[in-house]
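With one protein chain withheld, the remaining protein chains of the complex are depicted in position.
Coming up: chain A.
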Amino acid sequence: MSILILADHHDGHLSGATAHVVAAAQQIGGGDIDLLVAGQDVQGVAEQAAKLDGVARVRVADHAAYAHQLAEPLADLLVRLADGYSHVLASSSTTGKNVLPRLAALKDVAAISDILDVVSTDTFKRPIYAGNAIATVQSADPLKVLTVRSTAFDAISESGNASIEMVDVAVDNSLSSFVDEQLEQSERPELGAARVVISGGRGMGNGENFKLLDGIADKLGAAIGASRAAVDAGFVPNDMQVGQTGKIVAPELYIAVGISGAIQHLAGMKDSKVIVAINKDEEAPIFQVADYGLVGDLFQILPELEQKL
């Protein structure tokens, strides 16, 4: 009985989500927690991972086949390593969601997505219907393959000193190859991990107006998000989307500007500690979940808010 976690990383940095997944693994308990860092030139990531409390070993698979985190080689690697573990976990990032179901099928076991809570070693809570219901599910499979909603677990601290060991498993991948990637560059905190998030919706009118959020985000150290309507209208890129089909956030403060509050958006933010809604339509459903609502024209409110912060 021990647990293997697929670490999330990008550009030589361990993703913040991994510390939350380790917390979920500690709640499952039962044995050692190992972290797998798979990629190319990931020694730095392995060193960051070794600092996470509660991690017994960091296992490092450093090979060109694992660069860019493609699902086919990563799942093959995990299949080879999974024996001896009772659970394999990853965060519900796009990598975790891409790789773990493939692993589960190769091991002929179910995958359980996006767990919110650990009831016992085999029983977990997870959201269904865009977070409008919470299901408690129990798995009788010998291997539990789980993705973890990182915002539902507090991050563990970083004072550990786990051992680092190399995993010498190279896999062939003739199925897929990396072509290119276009990443959004931002100085702001990562949306999924930010303490404050300010999001704009269709009410922003156009992409240019999203600049009205910049000054407020700077003052609050906030990440900037968007509703699906704003993304679909082409105002902002899709990796800013908060919702059932985008990112799930649970910051201390979420400020929704010009967002009506459709079910799919609420699924992504309604576990925020404090929600503020700024909208000119006082009937907008967002006001039903907002702790503080301000009815009015965002083009007047936003500059005033920036000035008064």
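Just so it is clear, a contact is a pair of C-beta atoms (placed from the backbone, for glycine too) under 8 Å apart; a residue touches a chain by one contact, two chains touch by 3 or more; residues count from 1.
Basically, contacts and distances are computed from a predicted model.
Undergrad: So one subunit is absent here. Using its UniProt record, which name fits best from "Electron transfer flavoprotein subunit beta", "nitrile hydratase", "Na(+)/H(+) antiporter subunit A1" or "Light-independent protochlorophyllide reductase subunit B"?
TA: Protein name of the absent chain (UniProt record): "Electron transfer flavoprotein subunit beta".
Undergrad: Which one touches the absent chain: A:Gln43, A:Asn132, A:Ser163 or A:Asn206?
TA: Once the missing chain is taken into account, the touching residue is A:Asn132.
Undergrad: Pick out which of A:Met1, A:Ala64 or A:Leu175 touches the chain that's been left out of the picture.
TA: The missing chain is touched by A:Leu175.
Undergrad: If the hidden chain were put back, which residues of chain A would touch it?
TA: Contact residues on chain A toward the absent chain are 10, 68, 70-72, 75, 93-95, 97-106, 108-114, 123, 127-141, 174-184, 192, 196, 220, 228, 231-232, 237-239, 244-245, 247, 252-253, 263-264, 270, 273-276, 282, 287-295, 301, 304-305, 308-309.
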